[in-house]
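Apart from one protein chain that is not included, each protein chain of the complex appears where it belongs.
Up next, chain A:
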Amino acid sequence: MKYNKIIVMILVLALSFSIVGCSTSTTETSGEMNGEKTQLVYASTKDIRDINPHAYSGEMAAQNMVFESLVINTEDGVKPWLAENWEISEDGKTYTFKLRKDVKFTDGEVFTAAAAKMNIDAVMNNFERHAWLELVNQIDHVDIVDEFTIDLVLKNPYYPTLSELALTRPFRFISPNSFIDGNTKDGVNGYIGTGPWVLSEHKENQYAIFTANESYWGEKAKLSAVKWQVMPDHQTILLALEKGEIDLLFGADGDMIDLDSFKALEDRGEYVTVMSEPIASRAILLNSNKQITGDIKVREALQYAIDKEAIAEGILNGSESVADTLLSPTVPYCNVDLEKRSYDIDKASKLLDAAGWTLGNDGYRYKDGAKMEITIYYNSDNSQERTISEYMQDNFKNAGVSLNIVGEEKQAFLDRQKTGEFDLQYSLSWGTPYDPQSYVSSWRIPAHGDYQAQVGLEKKTWLDEMIGNVMIETDENRRQEMYNEILTYIHDASAYIPLTYSRTKAVYGPSLRGVGFNVSQYEIPFENMYFQQ
């Protein structure tokens, strides 16, 4: 009898669990399509989270769907968007924007000069959060000229103003009705934008549904809805793609698709796989503030010791192109004539000999009894970087350099960047449209690994000043000259080993059309996509 009681207790317990479980009403995936397919399912490892356009905790691709900017970055430069045109004053400090008159937020509110000013003021009220973006430091104030005209007044003639206004965040516009106490820094009470998509449903950590904005001022989206499906595991995403549950994978730097899987999907021929133009720079920081790598001859020698060709082809499966310079010549102001330094083990050895590092009996180099031993740190989430490190270890060994490899968890890796406690570390630029200005600008901030690696350079003070000056140089030719000086110095000082230029990748079924890339790797142009059998 006693056992009966126990069994009853267990059953009651199990039942109570299942009742609790059942009360979490299971939502059927809405918008399943019959006949013609008009809803696209996009898989992401991350939830969209808080997409307040003036904050940084949301997914940028989602923010970009709902919120728009005054101007946009295109391959042909900055183009009008919510502003139909602009004028720049003689001194380069005042930008007058004429706003479009047909733009409405999805709550019916008209996008006026007052709404525009309110948004820019909200960003400026939260100055510290946006300090990474130099434009925020340069804006003095905004004036309303008339109902559809604003003046943006700067402290200096900051040249990247337009392209930084076009970034995915923070200068995007949210309806004044979504503000809390006239601000956005402590959150917003709705995600009402002017963009081609409306966030219509969000189940945290499960999915978000964006429906096409019926009253959009521009060319309307071709699909009726986009479902943002959260799948934290890469293998699950691949299986879901194979099953047809999801329609699109899209991302950069192995975040959504690792390269092996990309290659495998490509080889199967059942999917369309496409890659963007080279977007961001993958490089290795050589810490000029450390004993061994502090010697410029050593840094130069290491440039010749890495077989980048083999890394691009063998490890990255040809999905990235070899980088001879830190920034690709296709990036604005970066088409600078710099000496190309390819794999040449003899040259590396000669340079190391000249630096006083002589080959010992064990195949490694020594100087004053100390072994030539350096350490590279990578983010252990990134299997690609691990493989590259192992390859480099072998390359370096041929030159008599012992390379230790340490994989660390992401936060530890970032802490190390900040403190500068590394010989070698990976670095990835933000890509266009952040390159070169925002990227180069960040070299001056001590919290960045770039700063730490450069701090031992002879002319670091000059470099930082130069970067500050180029940002407010009004003369186009002079600006190009200054970039030439900056990029030449950093190249000659061998503070980086440029590896490859990364690309954004997309994988989808053959019935999906119109998949393309924006200038920024963080945005996904869903509005151009549609299905066709």
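The criterion applied here is as follows: a residue touches a chain if its C-beta (ideal position, glycine included) is under 8 Å from a C-beta of that chain, and two chains touch if they have at least 3 such contacts; residues count from 1.
FYI, contacts and distances are computed from a predicted model.
As stated in its UniProt record, the chain not included in the shown complex is "Nickel transport system permease protein", which appears among "Phosphocarrier protein HPr", "Fatty acid hydroxylase superfamily protein", "Selenide, water dikinase" or "Nickel transport system permease protein". Check A:81, A:158 or A:207 against the missing chain and you find that the one touching it is A:207. The residue touching the chain not shown here, chosen from A:132, A:271 or A:343, is A:132. Only one residue in the set A:215, A:235 or A:398 touches the chain that does not appear here, and it is A:235. The omitted chain makes contact with chain A at the following residues, 2-3, 6, 9-10, 13-14, 17-18, 20-24, 26-29, 49-50, 55-57, 128-129, 131-132, 187, 203-207, 229-233, 235-236, 239-240, 242-243, 245, 409-412, 414-415, 418, 445-448.
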